[in-house]
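Only one protein chain is missing from this complex, and each of the others stays in its spot.
== chain A ==
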Amino acid sequence: MPQYPNRQFLDFEQPIKTLYEEIDKLKQTAEKSKIDMSEGIKKLEAAIEDKRKEITSHLTPWQRVQLSRHPDRPYTLKYIDKMIDSFLELHGDRNIKDDKAMVGGFGQLDGETVMFIGQQKGINTKLRQLRNFGMANPEGYRKALRLMRLAEKFNKPIVTLIDTPGAFPGLEAEERGQGEAIARNIYEMMRLKVPVICVIIGEGASGGALGIGVGDKILMMENAWYTVISPENCSAILWRSWEKKEVAAEQLKLTAKDMHGFGLVDEIVPEPAGGAHWDYDQAAAILKAHIKKALQEIKQVAPEKRMEDRIEKFSKMGFWDER
């Protein structure tokens, strides 16, 4: 993760920035005056730790959305790099092109070969464009499906990492069947014979997320969000104004805690104090442990039963009255 002063701070993270600035001042004073300031610096560092914990203990839903989009937040390839060995990235949907917003390939999770697939966002302006801000086109979903089929053929489990503001709403995307591509993935993922674990690691926006989001276990990181529409677009349609995104975020109940409470995700994956962007190694280690545990559990179930259970799991989702 970037070290101060290259770190970026959200509005509600400003108190932490102030503490860093104070440490800087002490360090400069220490250098000039040759007085030992290490005690003061230690205190301030401890204060930063506390502040990180404090901030994430009372975030509003909108602030969680902001955290999920934190410019320093680790993305799919970062987790892959930290969690697995000998990753071999595979490209292309074999029809149109290689979608850079969707990445995937085989790798080893403590010696076991696993297919990893996920949306990828760019880490700087140039890469953000290359990755299309994590918004995949139909060929991205078709590439994902090709890789899932490949994993199924060789009986390897699949892990998907979800982080997208949505499937790309473009002209060519429509020409090439964005709806069909997502629909096909949802349908085929229901029928995969190998274990499938899905993790929402950042943004989980609508069909674009669900297009790689059907599995035996659905995990969600503490500061991720997952729902049917982004709070901004929900505000624009239901409130007819772009100004109600905070209210929309509240009403949509899109946080990990809400989603777990509704039974729509199976587990919450805790993040380092203050969010995953504070400690990539720790975030990846926690995630890895959760993925391994989920895989262990789901591997005990026979493939046919697993498929039935998967359909049953999603069939139960919903609420209605019978009069």
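In this section, contacts are C-beta pairs under 8 Å (C-beta built on N, C-alpha and C of every residue); 3 or more make two chains touch, one makes a residue touch a chain; residues count from 1.
The working rule: contacts and distances are computed from a predicted model.
Taking the options "Acetyl-coenzyme A carboxylase carboxyl transferase subunit beta", "NADH-quinone oxidoreductase subunit A", "Xanthine dehydrogenase large subunit" or "Nitrite reductase small subunit NirD" in turn, only "Acetyl-coenzyme A carboxylase carboxyl transferase subunit beta" matches the UniProt protein name of the chain that is not displayed.
Of the listed residues A:L19, A:L67, A:M83 or A:L252, the one in contact with the hidden chain in the full complex is A:L252.
When the full complex is taken into account, the listed residue touching the unshown chain is A:G177, out of A:G40, A:P71, A:G122 or A:G177. The missing chain lies against chain A, touching residues 167-171, 173-180, 182-184, 186-187, 190-191, 206-207, 210-211, 213-214, 226-229, 233-234, 237-240, 248, 251-254, 259, 262, 264, 310-311, 314-315, 317-323.
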